[in-house]
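Input: a single structure, listed below in structure tokens.
Moving on to chain A:
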Amino acid sequence: MSELLRCENLTKKYANTTALNGINLTLESGKIVGLLGPNGSGKTTLIKLINGLLTPTEGKVLINGKAPGVETKCEVAYLPDNSYLNSWMTVKQIIEYFKDFYADFREDVAYTMLNKLSITPDVKLKTLSKGNKEKVCLILVMSRNAKLYVLDEPIAGVDPAARDYVISTIINNYNPEATVLISTHLISDIEEILDEAIFIQNGDILLQKTVDEIREENGKSVDALFREVFRW
Partner candidate 1 sequence: MVKKLFKHEIYAYLRTILPMHMILLGIAILGRFIQLFENDSVSYRIVFWSSVVAFIIGVVVCIVLTLVFGIRRFYSNLFTSEGYLSFTLPVTSTQHIWVKNTVALLAQLASIIMILISCCAITFGDVCVEVFKAIGYLFKLSYTEIGYHTTLFVIEFIITLVVSIATTYMLFYACIALGQRAKKNRVAAAVGVFFIYYLIMQVIATIFIIIVAVFHEQLYIDELITYLENHPIFTNHLVFSVTTIINAIGFVIFYAITKSSIKNKLNLE
Partner candidate 2 sequence: MKKNIKFSVLIIALLMLCLCLTGCSELDTMREQQAFWTEKGSVDSITYNEVEYKRLPGYDPPAPTGYQFQPVFVTDPDVPVLLSNELSTYMNLSDDGNFLTGYVSMTPEHDVITVYSAMYSALSNSYTSYEGGDATYCKADIYDEVVAKIEEGIKYSSYGYEYWVLDEETGVHDYKYYFLTDEQSDAINKVVEEVKPVPESEIPYKTLWIASLDKISEDKYFSKTSYEIYYDDYLEIYYVVYYSPSLGTHTHYEVPKKMNDIFDEISKQAVDSNNYYLEDTEI
């Protein structure tokens, strides 16, 4: 296992707030990692920095030893927490779009998953329901053979049955040598697939341990520990 993601004294400040406060973080390849924290803890900021959507105020973030740029974007598959696709496109067109830009995109895998959902390629994205739209976004990301998958709140806002679908899609389609970083606050649904958990609050990393370590040391599930740590 090699080091895939490293954050060194990573800080992001806005005018009145500090979103990330000099965090140091290392992720190794081949793991499913949960980035867990309440709303406003800095999860999305960290994710945006990894994807080059923000520039750090101080410190650096390295993916496979490289700063976020064109090369790392070829290796990172990102699922934002909102709908980001051109709604006027059809499913087929967006698949072609991904195929054009990402050399690691697996078209056959995407169509197989779409077939299972009975979504025809010629429908426009804007005609799909919210749930189906989010599933299509997930399919596109998971059809890539990336080194790092970054999923921002993939199960928030979907019904329990759809959450099972999301989780099974993640498990069944990601590259076992890659790392999946899932940001969420709905831990009970995701805990069983996690290898590692990172607790983040107010821009600081409170904890980074494997799930087994957390259970052994604390005698409770990650979800229970989360509720205890982030109790109001």
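How were these picked? Simply put, all candidates are chains of the complex that A comes from, given by their letters.
Criterion: a residue touches a chain if its C-beta (ideal position, glycine included) is under 8 Å from a C-beta of that chain, and two chains touch if they have at least 3 such contacts; residues count from 1.
Please read these numbers as outputs of a predicted model, since none were measured by experiment.
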Item to check | Chain touching chain A (counting every copy) in this complex, out of 1 or 2 | outcome: 1
Checklist outcome for this item: Given the complex, residues on chain A that touch candidate 1 span 15, 48, 51-55, 69-71, 73-74, 76, 78, 80, 82-86, 88, 97, 100-102
